[in-house]
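With one protein chain withheld, the remaining protein chains of the complex are depicted in position.
Labels run A, B and C following the written order; every chain starts at residue 1.
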Amino acid sequence: MEKLTETQVNTSVNLCGIRIDNPVIPASGTFGYGYEFAKLYDINELGTFSFKGTTLEPRFGNPTPRIAECTAGMINSVGLQNPGVHAVINTELPELRKVFHKPVMANISGFSVEEYAKTAELLNGEEQIGWFEVNISCPNVHGGGMSFGTDPKAAASVIDAVKRVTTKPVLAKLSPNVTDVTLIARACEAAGADGISLINTLLGMRFDVRRRKPVIANTMGGFSGPAIFPVALRMVYQTANAVNVPVVGMGGVSSAEDVIEMMMCGATAVETGAVNLVDPYASLNIVRELPVKMRELGISDIKNIIGIANK
Amino acid sequence: MEKLTETQVNTSVNLCGIRIDNPVIPASGTFGYGYEFAKLYDINELGTFSFKGTTLEPRFGNPTPRIAECTAGMINSVGLQNPGVHAVINTELPELRKVFHKPVMANISGFSVEEYAKTAELLNGEEQIGWFEVNISCPNVHGGGMSFGTDPKAAASVIDAVKRVTTKPVLAKLSPNVTDVTLIARACEAAGADGISLINTLLGMRFDVRRRKPVIANTMGGFSGPAIFPVALRMVYQTANAVNVPVVGMGGVSSAEDVIEMMMCGATAVETGAVNLVDPYASLNIVRELPVKMRELGISDIKNIIGIANK
Amino acid sequence: MYNIRVPGARRCPAAFCCNLPFPGSFAMKQGFFTITENRKLADATFLMRLEGDTEAITAPGQFVNIKLDGFYLRRPISVFDCDGKTLSIIYKVVGRGTDALSKTEPGKELDLLTGLGNGYDIGAAGKRPLLIGGGVGVPPLYWLCKKLAAQGAMPQVVLGFNSAKDVFAVAEFRAVAGPDVKIVTVDGSYSDIGGCNKGFVTDFLPASYTYFYTCGPEPMLRAVYKATSTEGEFSFEERMGCGFGACMGCSCKTVTGYKRICKDGPVLKKEEILWKN
Partner (left out) sequence: MYNIRVPGARRCPAAFCCNLPFPGSFAMKQGFFTITENRKLADATFLMRLEGDTEAITAPGQFVNIKLDGFYLRRPISVFDCDGKTLSIIYKVVGRGTDALSKTEPGKELDLLTGLGNGYDIGAAGKRPLLIGGGVGVPPLYWLCKKLAAQGAMPQVVLGFNSAKDVFAVAEFRAVAGPDVKIVTVDGSYSDIGGCNKGFVTDFLPASYTYFYTCGPEPMLRAVYKATSTEGEFSFEERMGCGFGACMGCSCKTVTGYKRICKDGPVLKKEEILWKN
């Protein structure tokens, strides 16, 4: 196997027209609005990150308990707690600007097509936002989120509405809780999505056999962590085969090798999720481990491995 | 908490009219036709077991490698290797009869409605068979298996055809790879299913970053093990809420506490799967651990906890 | 709710909670600690002593978050005692994780996040602060008690347990607060130099105190909320995802906005509290 020196390794990728230094992106809901992690390390080492799912109005989210532990994973039912788009623009993004000098991914959610569009429109003027990631897959809210992501027509209508009011690339974040994820992905692509990101959490549940009630107040919630990696990988592979736009893969990614495996299955970049909650330095460690692992595997340019499973 | 002595604990349940001593059932594909495990221990200690998925004709199944390891689980793409229904009747069941004196669950699969019905009809005369478990959810075969289990009408047509030729209770074994499992469950119930068993494996994938090809020859396969337990539990809960027939739960069950958790979420009995492959004594250990755990949790009769989450 | 600012004060760095000034520091640290002791103190209750870098632990009432082999999420456990290089925790076995922790042998290294949570504000104590603990809520009060005594206060301590078999750490508290320590059991099965006190902690509160600090199960906290006459601080428990403010798993509503128990708490001032129904 070819021996590579550090300088010969290129980790940068092009995500919907924007070059990022590396393909490692902390996922929405595991990294807040970023600046708190900047107290731990220089978050500019990341490719970018996707900020906390933002809605038009502030939301407290679901009642607690919102967290359940599982083997190799966890369930959350946070339910889109966020301060609303105005506070994000007035408070969160100015804080972020002080410590992060790269384009950020704006994750948005809503309860109607109009709300998605309004939130996107308001954020579109924010210079630091590089991409929109439209969450049509949150399993933790009723009458919104996942209900858009399980029907191709509803998914397309959200993407179409967001595309009309934004000038930045739009990624559709898809739910894995569907029979055929490629149907939703193709519908989003046809509606103008510049990329697809997946998977959001699997719908899961735990029951407390001692207290004899569900562990989380909301009964069911979103299951994430290394446990879901094989399902995520399969859906990334299927989706990369089905669409022509870039795919951002996520679901249980916990190491540089996971990043490489997911890129080989078709991901242009990879989001890290639950692992950030167990180890606050996880994403940084993955960024730093990536060139080491690339050299070990004889990969000189990470772009060259994207989708080799799909060829 | 009430202290219970051994004699006060009752583990028996009624599964579609047949009383079983305990609710622990090794799942199809993890226990062969049973008699090989009888060399390790007395398999009559089990509630029952579901024998290897049987088709009308002998099948070798998929090419190897057929196995991939995952965090807290595994992927298989065996693809219904089995000797065909005639060999089961002439060779396997006579072997089983020597060592197992309880009704066995006959897992059957097929590639057409007619094949399912023919296989069921042939097996219906076998005295030792207590239940049919109709696998409409195998992810590892093309043009059969899961394709029946992802469409309510196709699922119903298989169940209806099997019901017409059998006199024993029929369970429909469902796939989790669907948007709404309750639609399929209700369709099967309406077609006459006497029970629902779920979940079969999640469709998953692993890619070998060194060899740069999928770990298993068939690219994708069925993902099982403790990793999928939260998804299984959620679907058992949803299905028990949706149908009036008994639900047999499975998916990652690895301990007596898992059995209890799944029964509390609506399962009348529970199948053990991948754990049998890691520990050949696992199901026996669960059977023996169950009364101990019941006493610890103050459960005198396991029937009383079935579906307490659903009330 | 999101634009209240107190100019000049340190601003709460929470992503979107209160923007209010806050006590304590948020300099979380990740590090490896070696177990030097792990022994049973009372029914299902264990003391673990650990050696490692405790620099990030700056206030009583803070907690550490412990990674355990075979478990995905860390276990948050409050600090019982702490000095330059030693950390003690007292924990109850309530599930598989704490059961595994209780079986971990001295000599083993554990991955800890330290310096988590705001902790109690010892500056507010006054001369005769009251510490009210219940069950697994007792441990964080010990280091608090020591800190208060060290700054010249004379803490009064009321500790409640279900039964004599659950009682722990009495000698430690007595060594600091002497006769001002009262042990209460629900079933009256415990008695010592402080008498046999049967009932709830709220049945045995002293008549007079300058401020109070409490930690315990929520029904007790609610009773303390009603029974106390001064200002004070409550430490809350909630199922956590990360323990350091990233996941919003443990949010609660307060008078001053949404707070994360793990980061903006676990200690809330009495006047901030909005009880859930």
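Note that in this section a contact is a pair of C-beta atoms (placed from the backbone, for glycine too) under 8 Å apart; a residue touches a chain by one contact, two chains touch by 3 or more.
A quick note: this is a predicted structure, and the numbers were derived from the prediction, not measured.
The residue touching the chain not shown here, chosen from B:68, B:123 or B:155, is B:68. Considering the complete assembly, chain B touches the hidden chain via residues 29-33, 35-37, 39-40, 52, 58, 60-61, 63-74, 76, 78, 81-84, 87, 90-92, 215-216, 225-226, 274, 276-281.
The criterion applied here is as follows: only the chains that are shown with their structure count from here on.
Counting partners per residue, chain B has no residue that reaches two or more other chains. Multi-chain contact residues of chain C (touching two or more other chains) are absent.
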